[in-house]
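Before I ask anything, let me first share the structure, which is written out below as C-alpha cells.
The complex appears here without one of its protein chains, the remainder shown in place.
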Amino acid sequence: MHRDLQLRFLRTMLRIRRVEERCIAFAETGEIRAHYHLYIGQEAAGTGASAALAPDDYVFTTHRNHGHVIAKGGDPGKVLAEIIGRSGGYLGGRGGTFHVAAPELGIPHTSAIVGGSLPIAAGVAFAVRRRKGQRATLAFFGDGTMEEGVFYETLNLAQLWRLPLVFFMENNSVSAAERAGRGSPTSEHAAKALSDVPRAFGVETATVDGTDVEAVFALVRRLLERVRSGEGPFFVESRTTRWPGNYGAFPKLVGGTTDIAWALDAASAPDGVRAWTMESDPVIAYAAKLLWHGAIDAAALRAIDAEVRGEVDRAARFALESPLPQAEALAGVG
Amino acid sequence: MHRDLQLRFLRTMLRIRRVEERCIAFAETGEIRAHYHLYIGQEAAGTGASAALAPDDYVFTTHRNHGHVIAKGGDPGKVLAEIIGRSGGYLGGRGGTFHVAAPELGIPHTSAIVGGSLPIAAGVAFAVRRRKGQRATLAFFGDGTMEEGVFYETLNLAQLWRLPLVFFMENNSVSAAERAGRGSPTSEHAAKALSDVPRAFGVETATVDGTDVEAVFALVRRLLERVRSGEGPFFVESRTTRWPGNYGAFPKLVGGTTDIAWALDAASAPDGVRAWTMESDPVIAYAAKLLWHGAIDAAALRAIDAEVRGEVDRAARFALESPLPQAEALAGVG
Amino acid sequence: MSVEVRAPAATRTLKFAEALAEAVDEICAEDPRVVLIGARFTGHTPSAHVMEPVTRKHASRIVWPPISELAYCGVAVGAALAGLRPIVEMSTATFSYEAVPQIVNEAAVIAAMSGGRVRAPVVFHMLYGIRGGGGPQHSGSPQAWWWNSPGLQVAMPSSPADVKGLLRWAALRSEGPTVFMDHQRLMELEGPVPTGRHEIPFGQADVKRSGGDVTIVATSIQVSRALEAANRLAREDGIEVEVVDPRTLEPLDRATIFASVRKTGRVVVTDESHENAGVASGLAAIIAEECFDALRAPIRRVAIPPTPVPYAESLERALIPDTERLVAAVRALR
Partner (left out) sequence: MSVEVRAPAATRTLKFAEALAEAVDEICAEDPRVVLIGARFTGHTPSAHVMEPVTRKHASRIVWPPISELAYCGVAVGAALAGLRPIVEMSTATFSYEAVPQIVNEAAVIAAMSGGRVRAPVVFHMLYGIRGGGGPQHSGSPQAWWWNSPGLQVAMPSSPADVKGLLRWAALRSEGPTVFMDHQRLMELEGPVPTGRHEIPFGQADVKRSGGDVTIVATSIQVSRALEAANRLAREDGIEVEVVDPRTLEPLDRATIFASVRKTGRVVVTDESHENAGVASGLAAIIAEECFDALRAPIRRVAIPPTPVPYAESLERALIPDTERLVAAVRALR
C-alpha cells in the first residue's frame, strides 16, 4: 500500500478519535445536553470504506455518524459545531449529534432511527441506477439494524432491483478473539452468522476485521467496482470490538484521552482500556503497524498526532465560538 | 391412513370448496360488496394442517381465511353470515370476509393486513410458553408476507424465545411442475428458495406439496409434537398452484362450480380449469385417490358431495336469513 | 353524484378517476424525473380500468415494489433526494401505517433539518375512507396524523378538476413532500375539468358554493355531501349554505375560510376522519381561535364517531358522515 495513503488513513482515524474524545469533554461541560454515540473503536471501518469511495459517492449513516462524516471529508469544526447545536454546524445546529450530515459531501440526510437511513440509501441508489449514473452508495449501519424489519425489506428490494448499494454493517459487539470469524455474538439475533441472512436473499456477502483499515479499504474498493458495473448490492459485515467507554448511554473516557505513545507500547495504556488497546484499538494498532513496517518513526507519529490535535483544538474552538442558531433558522422550510 | 380420517379430510375440503363457490354467487348478487379472497386450490393445506391440531390449539390466518376457519371446525353458516355481514356471523358481521375469526375455536382475531397476524400469533405462543402450557399455535400466511419486514422481526423473536409456533407459509403461486421443489417462483422476493431465509435464522424448515392433504397432515403432526416439547418454532412452506378463478381482485367461477364427477375423469373439466383440475386441484385429486385406492366408490363420493352441498345450502340460507346487525352492535366496545 | 364547479372557459366533463389518470399521464410525459412506485391510483373502484392505458404508455416509468411499504416509501424519499420526483401509489391508506416512520420521521423532517438545503419532493398517494365493505382495517382515514406532522403537505381534492390540478402541482412544482389523499368513493364523481395544463398551487381554498347563512368547511368527499346538503337546505329550509373546500390542509388557506365564517357566523366543519383530534377538530379549533367574534352558534363537527369502522353495510351507515348528518347539523345551528 502506498505510504501517502497509509498516512492519510492514520490521520483520518486520529482525527475521528480526537473529535470523539472532544465530544466527551463537551458532554461534561454541558455543551452536549443529552445522550450521544461515539465512533471510538470503529475508526478503521469508516476510514477504510470512505477512502475507497469517490468524492461524489453517497454515504448514509446512523446515530453513530460523527466518524463517517469526518471520514468522508467532513470538516471537524462543522461536525463539532453541529454536535453542540451551533449555527456553524453542517445543518446549522438543527440536526445535532444524532443527525450530522453534509449534503455537499454526498451525505444528504442522516437518520437516527434504527434502520431509518437504509431505504433512503436504496432510493438514492435507485435514482442513480435509473439515470445510468456511476455514483455508488454506501450505507453504514449497526448490527442492531438487523433486528428491524426495514432491513429485510430494503435488502430484498435492493437485490430485486440490483441497486448499486453497499450494505456496510458494523457489528461492534464482537470479542477480540472472534473478530476474524463470522459468527453472530448477539443475544438479539437468532442467526448463527449475521451474513447468512443476506446470502439467503442471494446477496453476496463479505466479512472483514473492522479494525484493519487496509483490509476494509481493499474490500470496499473491490466491491465498489462491481457495484458500479451493475452487479447489484453487496453486504459487508465489519467486525469490531466495543470500546469500554461505549457501554451505557453516556460514553465515558475510561482511560483518559488516547496517548499516541501506546502505539509504542500498548501495555502502557491504563487499566480500563489496556486490554482493548492491545487487542482492539484500530488507531493504535495501525500506528503500531506503520511504526513496525518503518513507514513512520516515533517522532513522525508524534508530529502527526500533534498536528491532528491542533486541528481538532481549532475545530472545537470554532464550534464553541459559533453562535447559537436563532429562530429565523426555523423559517421557510415547512 | 385410517379411512375415517380420509373421509373427514375429503368432507372438510369439499365443504371449503362449496362455501367458497357460494361466495362467488354472493358477490354476483351483491351480498359481498367489495373484493374478497378465496381458498380454492389450497383446501388440502388448511385441512391437513388443522386436522393435526388439537381443538384448543390456536390458529391465525389472513385475508384468505374462510378455509382456515372451516378447517378448524368453523360452522359454514356462521362463516358465510360473517362474509356477508350478518348478525349471525362469527363476529356479528363486524369483521366480514377479511376478518373471519372464531374465538371459540382458537382463532381469536384475524388480521387482513399482510403480516398483521404474525406477531400476534407469536404473542399467543409466548403466553402459552410462559405459562408452560401445551397449546400450540399455527399461523397461516402467504408468500407475499415474506416481503413485509414484520415477518423477519417475528421470525427472529420467535426463534430467540423458542416459541411454540408453526409458521405455515402458503406459497400459492407455484406452477404444477415445480410444486414438489423448493425454488422461489416470485418476482417479488429475491431468495432462490423462500425457506432458505428462515434457515438463516436457525429455524428448521420443511417444504410440502400443499395439494396433498395427507402429506401436510403428517408433516404438521410431526412438527407439533416437537413444538409442544419446546423445540421452538418451525417454518413450513406449503406449495400450491393458483386456481385460474383466483387471478385478479375479484374471483370468477371460470369453470362453473366443481363437478365431483371430475374425480372420475379430470379431463372432463371445462376448458378454463381443465389443466388446473388435472394437475393441481387438491379436492378432485384426493377424491380420485380415494376412489383409486378403493376407500370409496363413485356412489359414495356422490353421496358425500350431495351431503356437503346440502349442508352448505343450509348454511347459505342461514346466512341470508340472518338479520343485518343493528347500530347497538357498535356499543360498549370503545 | 355530480358537483357544480364554476368552470373556466374551456372544460370537459370527466370522472374523478379519469382526471386523476389524465394528471398522471401528463406528469409522466412532461417531467422525465417523475417515477411511479406503484400505479394503482384508482384502486379496486369501478373506474379502476381508466389507469390501464396510462400504465401501459408509461410502463418504463413505473416500478412495482414488493409488499414493503416502509422500504418503498423510504426508497421514494431517497430517490427524491437524488433528484427524481417520485410518486408513491400506496393503494389503501391503512397500508401507509406501515410506512409512518419514513413519511413522518424522515420525509417530513429533511428540509427543516437542513434549513431547506435538502429537499424531498415526493408524493405519497393513498385511497382513504369508508369505501364500503372495507371493514375495520381497510377503511382508515389517517389525514389528521399527516396534518399533525409538520413538514408534510396534505392534499384532499374533492372534484375532478381539483384532483388533476393539485396532483400536477404536487408532482411537478412542489419542493416538499406531500401526502395526497383521495377518497375511494370519489372515483365516479363527474365534473368539468379545464383543458390544458390545469394546475392548482397548494394553499388555495375554493368556495364550492356561495351562501350567506351557514358555512360548511368540507374536505374531499365531504364537499359532495355538503353540496347535496346545501341544495336540500335551500329547498326545504331556505337556508343558503356556503361550502368552503380547503383543498389542502397544509398549507391551509385560512383567509378564505375566515372570510366565509365572518360572513355567515355559523359553521359546520366536516371531514371523513374520526372525530377525536381529527381534521374536523383541527379546523374547528382554528376557527374557534381566530373567528370567535364572528361566531353566532357553536361550531359543529360532522365526522366519524370514535368507533372502528365495521364491515356490515348496516353498521357502516351509522358511522358515515353523510348528507343526512350534515343537514341535521346545519339545522341544529339555528
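When the chains are written out, they are named A, B and C in that same order, and each has its own residue count from 1.
In this section, a contact is a pair of C-beta atoms (placed from the backbone, for glycine too) under 8 Å apart; a residue touches a chain by one contact, two chains touch by 3 or more.
Source: prediction; values computed, not measured.
Asks: Under the definition given at the start, what are the shown partners of the omitted chain?
Replies: A, B, C
Asks: Out of A:Arg17, A:Arg130, A:His189 or A:Arg239, which residue would touch the omitted chain in the full complex?
Replies: Counting the whole complex, the residue in contact with the absent chain is A:His189.
Asks: Of the residues C:Val109, C:Met187, C:Ile200 or C:Ile257, I need the one that contacts the missing chain.
Replies: Considering all chains, including the one not shown, the answer is C:Val109.
Asks: Based on the whole complex, identify which of C:Gly38, C:Pro65, C:Gly78 or C:Pro101 touches the chain you can't see.
Replies: Checking the options C:Gly38, C:Pro65, C:Gly78 or C:Pro101, the one contacting the hidden chain is C:Pro101.
Asks: For the chain left out of this view, which of C:Thr42, C:Ser158, C:Thr248 or C:Ser273 touches it?
Replies: C:Ser273
Asks: Consider the whole complex, including the chain that is not shown, and state which of B:Gly48, B:Gly67 or B:Gly116 touches that chain.
Replies: The missing chain is touched by B:Gly116.
Asks: Of the residues B:Thr97, B:Thr154 or B:Thr186, I need the one that contacts the missing chain.
Replies: Considering all chains, including the one not shown, the answer is B:Thr154.
Asks: Suppose we count only contacts with the excluded chain; which residues of chain B make the list?
Replies: 58, 91-92, 94-95, 99, 101, 103, 108-109, 111, 113, 116, 118-128, 130-131, 149-150, 153-154, 156-157, 160-161, 329-330, 332-334
Asks: By the contact criterion defined above, which parts of chain C meet the unshown chain? Give residue numbers in ascending order.
Replies: 94, 97-98, 100-101, 104-105, 108-109, 112-113, 136-137, 140, 144-145, 147-151, 249-250, 252, 273-274, 276-282, 284-290, 292-293, 295, 297-301, 305-308, 310
Asks: In the complete complex, the non-displayed chain touches which residues of chain A?
Replies: Its contact residues with the unshown chain are 32-35, 85-87, 93-99, 111-114, 116, 144-145, 147-149, 188-189, 249-250, 324-327, 329-330, 333-334.
Going forward, only the chains that are shown with their structure count from here on.
Asks: Centroid of chain A to centroid of chain C, CA atoms only: how many Å?
Replies: Measuring from centre to centre gives 43 Å for this pair.
Asks: Using mean C-alpha positions as chain centres, tell me how far chain B is from chain C in Å, no decimals.
Replies: 38
Asks: Take the average of all CA coordinates in chain A, do the same for chain B, and state the distance between these two points in whole angstrom.
Replies: Centre-to-centre distance between chain A and chain B: 48 Å.
Asks: Indicate the residues of chain A shared as contacts by at least two other chains.
Replies: 149-150, 153, 156, 160
Asks: If I count partner chains per residue in chain C, which residues reach a count of at least 2?
Replies: 66, 68, 70-71
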